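With one protein chain removed, the remaining protein chains of the complex are shown where they sit.
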Amino acid sequence: MSDSTHDLPPGSGLPIAPRGDRPLLTELDPRTKKRYAAERRFKALGLTAVCIGVLCLVVLVSSVLRQGLPAFTQTFIDVPVYLDPATLDPDGNRDPEQMKSVLTFGYQPLIAAGLERALDDRGLGEQVTADEVAGLISRGAAAQMRDYVLANPEKLGETIDFNFVANGRVDGYLKGRVTMESAALDSQISPEQLQLVDKLRDAGLIEKKFNWAFITGPDASGNRPEAAGMGVAIIGSAYMMLVVLVLALPIGVAASIYLEEFAPQNRFTDIIEVNISNLAAVPSIVFGILGLAIFINWAGLPQSAPIVGGLVLTLMTLPTIIISTRASLKSVPPSIRDGALGLGASKMQAVFHHVLPLAAPGILTGTIIGLAQALGETAPLMLIGMVAFVRDFPDAPPAGLFEPASALPVQVYNWTQRSDPAFVERASGAIIVLLIFLVLMNTVAIILRRRFERRW
Amino acid sequence: MNEMTMIDRDVTTGTLKISARKAQVYYGETHAIKDVDIDIEDKMVTAFIGPSGCGKSTFLRCLNRMNDTIDICRVEGQIQLDGQDIYDPKVDPVQLRARVGMVFQKPNPFPKSIFDNVAYGPRIHGLARNRADLDEIVEKSLRRAALWDEVKDRLQAPGTGLSGGQQQRLCIARAVATAPEVLLMDEPCSALDPIATAQVEELIDELRSNFSVVIVTHSMQQAARVSQRTAFFHLGNLVEFGETGDIFTNPSDPRTESYITGRIG
Partner (left out) sequence: MSVTWLLLVILVLAAIGYVMGRRRAFADADGDVRKLHSLPFYYGANVALTSVIPALMLMFVWLIVQPMIIERSLVPQIPDATIEKAGALNLVMSDVNRIAHGLDEAVSQGTMTRDFARTLQTGETDVRARLAEVGVPLASDVDPEVLEVAQSFRAMNRTGSIAMTLAVLALAVGGFAYAYMKTNREFRARKYVEAVIKALLIMAAGIAILTTLGIVLSMLFETRHFFAQYPWYRFFFGTTWAPNFRGDSDLGIIPLLWGTAYVSVIALLVAVPIGLFAAIYLSEYAGPRVRSVAKPLIEILAGIPTIVYGLFALITVGPLLRDYFAQPLGLGDSANSVATAGIVMGIMLIPFVSSLSDDIINAVPQSLRDGSLGLGATKSETIRQVVFPAALPGIIGAILLAASRAIGETMIVVLGAGAAARMDLNPFEAMTTVTVKIVSQLTGDTDFASPETLVAFALGLTLFVITLGLNVIALVIVRKYREQYE
């Protein structure tokens, strides 16, 4: 048994190379050891690649979360403001129409005075000027107060506690983005102001709250990051998804039914198939060029309108929906069609009464995934004017579809282009919202697939 | 195990190459091979016959641990090669397979040239010291597989371009080039036409002079033509094992007789 070599008859022409004694099976010869080392290295490379992939995901998500989560809280400052009738209603008749003649400039000093008084009451802030105190509050505060006064003219002469949004730098200071060192170099805020903020915080006049305005409010100009919200962008994205759903689902399903159930094997069908598979791989920005040239320049639809965005995204999403719909139509076994046809149903009846309902969950799953793709698409929307600064909420559809709006991913892009670093936080926050929508949509798709998955 | 086969084994004179005792194979919950005891001799052709699904291919794949690649497959009992338990956890399946080569049902040449197909085994096992050695091994293996004359002018042509019978002989040449001691063949002719089958069978007979060959076959005629020993498997049991002539002319078990006469299978 120990003799494991072959007895080779001399000159037998055996194809066997001279190889010496074979070792026991349980002992690795040096060559095999080397080969196993190579095996381990190879496997380690594979594992490393998987780990890098997962690590990238973790770093990406955690970087967005770290940057973006602070955007959901915002610093507010409580200021009791005396609504001085002499300034705000010079005519003295409490008529909102006439009070409109006092612009926000008239309100600003009152806020500054209110804040100063509040500080004085607590024995703080003697050494700072009114301007510096006012610099702690968002530039939108005056407008907020003016709106309040015009809506409640009877409150003139009273002292009202306002809860103003703090300036972006103050917010940044409390979130650790702005430091004393950076403030020293900053024209918009000084270290003295930040010391004042510390005192205000000790006095309980300043607090961080959940920032609903960030989610529901409109965008704000570049020097008021603290007031910028993504309400218009969310509405715009929702409108576009509506357009995509209403157009892409029926058209995609109709096209798939034709190709899968009725199309004859001919040139026309081939051309359609080639077109669909190519469109699925055309860069998204090319669809933007198409939208600009056809829908805006040629058909004369308005720029920045959700209808145009929706149309462009529909054309982009169609191949995805068609491909997945065809797959789910294909997975319905022919026996179902034969059964219906055998009972005397027409081909059309067999498809619409029997095949389509069975394929519906798959179609829905594919549609949701297509919508999720469309929701995150940015480049084509930039070309059709969605980068414009839009502050006004569009009306309800259908009229609202033709009014300017923004879109979530484009809003993110817009914010990254602004100089104030506070907008980076906003952009990351908006991405968190976008990702939450995507996760929800994909979860629904997965649940649908799990629940209705059928094996034939 | 029945008496006759034990006696048969006792009268054989060759050296034992592989012996199995109480071998069991499970696929998940299924008990695919039950209590198989068998001794396979060197320089002999042993044929495994039996109806489809009787476990003959499964057992063959146990002999060089090809079943390791199937996660749910589990082997118990003892299978020894030259007296060494091949299911010992310390045994390296790679070294084992270098000594127990295998040829499969469907010809499966690699998508490489004919030369590289044959040189594959010698290269990974380091059997050639230099290019001349390698050339020699390739030529001898191809001659062994009776393929040399057909392909010597196109060694660099892809192996997949050969005909089915040529492909199978290429696979045999490939297995032979690795210099195994045992050659397992899993229905090597099932995908071939009668002429190619005849060539391969002739080849198997020649290979016997240097290797222990174990062949699984569906065709009783083939078993009768090429083998010296035959084992009949049925429902995972080794029913009968002995001299091929005895099995076919004088089966001791009624099940073997039924199979040979065409009543089961």
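Going in written order, the chains are labelled A and B, and every chain counts its residues from 1.
What we mean here is this: a residue touches a chain if its C-beta (ideal position, glycine included) is under 8 Å from a C-beta of that chain, and two chains touch if they have at least 3 such contacts.
None of these values were measured; they are calculated from a predicted model.
Residue A:Leu259 is the one among A:Ala143, A:Leu259, A:Ala327 or A:Ala360 that touches the chain missing from this view.
Within the whole complex, the absent chain has one touching residue among A:Gly92, A:Gly157, A:Pro283 or A:Pro357, and that is A:Pro283. Summary of contacts with the chain left out: across A:Leu103, A:Val246 or A:Ala299, the touching residue is A:Ala299. Listed residues B:Gly101, B:Gly165 or B:Pro188: the one in touch with the omitted chain is B:Gly101.
By the touch criterion stated above, the residues of subunit A touching the omitted chain are 35-36, 38-39, 42-43, 45-50, 52-54, 56-57, 59-60, 63-64, 67, 250-252, 254-255, 257-259, 262-263, 271-272, 275-279, 281-290, 292-294, 297-300, 315, 318-319, 322, 346, 348, 372-373, 375-379, 382-383, 385, 387, 398, 409, 412-413, 416, 424, 427-428, 431, 434-435, 438, 442. Listed here are the subunit B residues that touch the chain not shown: 64, 66, 69, 71, 94-99, 101-104, 106, 108-112, 120-121, 124-125, 171, 174-175, 178, 184.
Assume only the chains that are shown with their structure count from here on.
A separation of 61 Å divides the Cα centre of subunit A from that of subunit B.
On the side of subunit B, the complex with subunit A involves touching residues 81-84, 86, 88, 90-92, 94-96, 99, 122, 124-128, 133, 137, 140-141, 143-144, 176-177, 179, 181, 209-210.
Residues of subunit A touching subunit B in their complex: 1-2, 4, 6, 12-17, 19, 22-26, 28-29, 31-32, 35-36.
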